[in-house]
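Quick one: this structure, given as structure tokens, is what I'll be asking you about.
What you see is the complex with one protein chain gone and the rest in place.
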Amino acid sequence: MKDFEPKIVCFLCKWCTYSGADLAGTSRMKYPPNGVVIKTLCSSRVDPQHILLAFSKGCDGVFIGGCHPGDCHYQSGNYKTKRRIILLKKVLKQLGLNTNRLRLEWISASEGKKFANTMVEFTDQIKKLGPIPKINCE
Amino acid sequence: MKSGYFPGCTLKTNAKHFEDSAMQVMEVLGHPLEEMENWICCGTVFSMTTDDLMLQLASIRNLLRAENQGYDELITLCSMCYNTLKRAKEFILNDEENLRKVNDFMYKEDSKFKGTTDVVHLLSILKDRITFEEIKNKVTKPLTDLKIGAYYGCLLVRPKELAIDDFEDPTIMEELVDTLGGEGVVFPYRLECCGAYQTIIEKDVTVKRTYEIINSARNAGCEALITSCPLCAFNLDQRQKETSEEFLEFSTMPVFYFTELMAIALGLKWNKDWKKLHYIDPVPLLKEKGLI
Amino acid sequence: MSLKITREKIKNFLVDKIEEISGQNVFDCYQCGICSSGCPVTDYMDYSPNQVIRLLQLGSVDEILNSKTIWICSTCLQCSTRCPKGIEVAKVMEALRTINLRQREGTLKPEDIKSKELKDLPPIALVSAFRKLTG
Partner (left out) sequence: MKKIGVFICHCGINIKDTVDVDRLTEELADYPGVAYIENYMFMCSDPGQNHIKDAIHERKLDGVVVAACSPTLHESTFQTVLKESGLNEYQMEIANIREQCSWVHTDIEQATHKAKLIIKTAIEKLKLNESLYPVSAPVTKKALVIGGGIAGIQAALDIADAGFQVIMVEKKPSIGGHMIQLSETFPTLDCSQCILTPKMVALSKHKNIKLYVNSEVESIDGYVGNFNVKIKQEALYVDPAKCNLCDDCTEVCPVLVPSEQDEGLSWRKAIYIPFPQAIPATYTLDVENCLGLEPIACGKCREKCIAEAINYDATDTIIEEEVGAVILATGFDLYPVENIPEYGYGKYPDVITSLQFERILSATGPTGGEIYRPSDGKVPKEIVFVQCSGSRDPEHHLSYCSKICCMYTLKHAKLYKHKVHNGQPYIFYIDIRAGGKRYEEFVQQAVSEEGILYIRGKVAKIYKEGDKMIVIGMDTLSNKKIEVKADLVVLAMGIVPSEGSHDLVKRLKINTDDKGFLSEAHPKLRPVESLQAGFYLAGTSQGPRDIPDSVSQASGAAAKALILLSSDKIYHSPIIASVDEDLCSGCAICVGTCPYGARELNEVSKVVEVNEILCEGCGACISACPSGAAQQKNLTDDQIDNMIKIIASGK
């Protein structure tokens, strides 16, 4: 298992977390390269279907980053996301997946350090969980 | 709807005139009071600790017995009984775990407590069930010219969740006085505490409270007070003795239970025995107003 | 004398206990003082109700447990009904009394009541005083 390199999809909202990730870059912070980013305008664009697809296609973790409560560029997008993720976690449980494979974090444009730290932690956590078991949820 | 009457200890002793007058008044109004059986002291004060259920048992046992005797509601005359029984009920029913534990304690009773019996104060019955209009129709000796201050004290209006009227600005007792043909006078200290049980260890405090409350009433033009709590009545009436001793310029004022004045207005005979239970003799005032 | 506050003191287990017994969060208080201005017996207290809450926030529980205030409180609930933050101050007072009553004696000893008085006192006064003031 030493060589297990998890595959992680990161959905980042353009206004906050994507900019936070850029800041981590301009500040040359280091974190593991396992997460690959898909940029959305708002975290509320992320459909639970996408997350399930990611898991079923073999992603080991899914990360969603949005603005802090009250800071959403679209007022309440991040609250909608939060509600959806809570529900989805229940579904994941029923599918026998560890809900820690899915993580939602509020990271603002100024929180480069938080982004980097989160990536370190999350990758580490997924490594511990090991490769995703085969699921079928289509 | 089957209504029971819960007297509480003091109505059988120091406040016998409260009970007597209420019984007679309700008879006249066509809603005689039926005393529940087997009641015990409610505990007088509600315990506000969240973690000591034993202190709620007395109240709950009464309510359970009322339930078993088939009463849909329990009418109280005493403000303290009303407050204690009602709060105990809400407190226990609000939490399933409490309910279970309390029922465990009372395993010797005939059945489990469910909380189906309501607790109501007589004033609410008068206003909402019988209606003041109906009472007005039965008034034969209006309390003309009598200026009465209603002393609510604490427990009819606090906590606000079970206040029998607006907790900062109640009018129910003044309306009742008006109904009886008297003049209900709103005075500033009518919701201020009389010192309650401090009467035992801090008598001075209650004496000072009595002084302030009665003065407040007098300044507003009251000639007498009415109350529905035997502890208030004790402090405001009996403690006028010490008050007069301490404050030389103090002048006394009779204190009635509201049902005593109802009895008079409804044409019932003023009972001489009641007089003995008053410290400040109300007879001169009643005579002056031509009421007895 | 200055009050020395530390993290441990503020997170005092007694404060937790008081919050547990009373079901109130003393940190809701913003010291508006209306509990004290409405209290009928503030004049006789050594700490006014708002000070009681403040001292709890500072973790200074012993000071209040030994105060006169908690015994003078007549449970009139005026403070509880008026508190803009919905703190039932009367319940905090009750919790403070309770902690005392559970550990030591209350302020009322039955034998102190004069027998002559005893005759006049209505049951309602005696029972309520015993329930609030004796352990």
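Descriptive notes on the structure:
In order of appearance the chains are A, B and C, and numbering begins at 1 in each one.
As a convention for this text, a residue touches a chain if its C-beta (ideal position, glycine included) is under 8 Å from a C-beta of that chain, and two chains touch if they have at least 3 such contacts.
Here the structure is a predicted model, which means the values were calculated and not measured.
Listed by label, the shown chains that the missing chain touches in the whole complex are A, B, C. Only one residue from C:Ile34, C:Leu65 or C:Leu121 touches the chain missing from this view: C:Ile34.
Touching the omitted chain from subunit A are residues 5, 7-9, 19, 21-22, 24-26, 28-33, 36-42, 44-50, 53-54, 57-59, 70, 73-77, 80, 84, 116. Think of the hidden chain as still there; on subunit B it touches residues 166, 168-169, 186, 188, 216, 219. Residues touching the missing chain, restricted to subunit C, are 30-34, 36-38, 42-43, 47-48, 50-51, 78, 82-86 (touch as defined at the top).
In this text, only the chains that are shown with their structure count from here on.
For the pair subunit A and subunit B, the distance between mean C-alpha positions equals 64 Å. None of the residues of subunit A touches two or more other chains.
For subunit C, the set of residues that touch two or more other chains is empty.
Per the touch definition, subunit C reaches subunit B in the complex via residues 20-23, 40-41, 44, 71-72, 74-78, 80-81, 88, 90-91, 94-95, 98, 107-108, 113, 120-129, 131-133. Partner subunit C is touched in their complex by these residues of subunit B: 8-10, 13-15, 41, 43-45, 47-52, 55, 78, 80, 154, 158-160, 167-168, 191-193, 195-202, 205, 209, 230-231, 234, 238.
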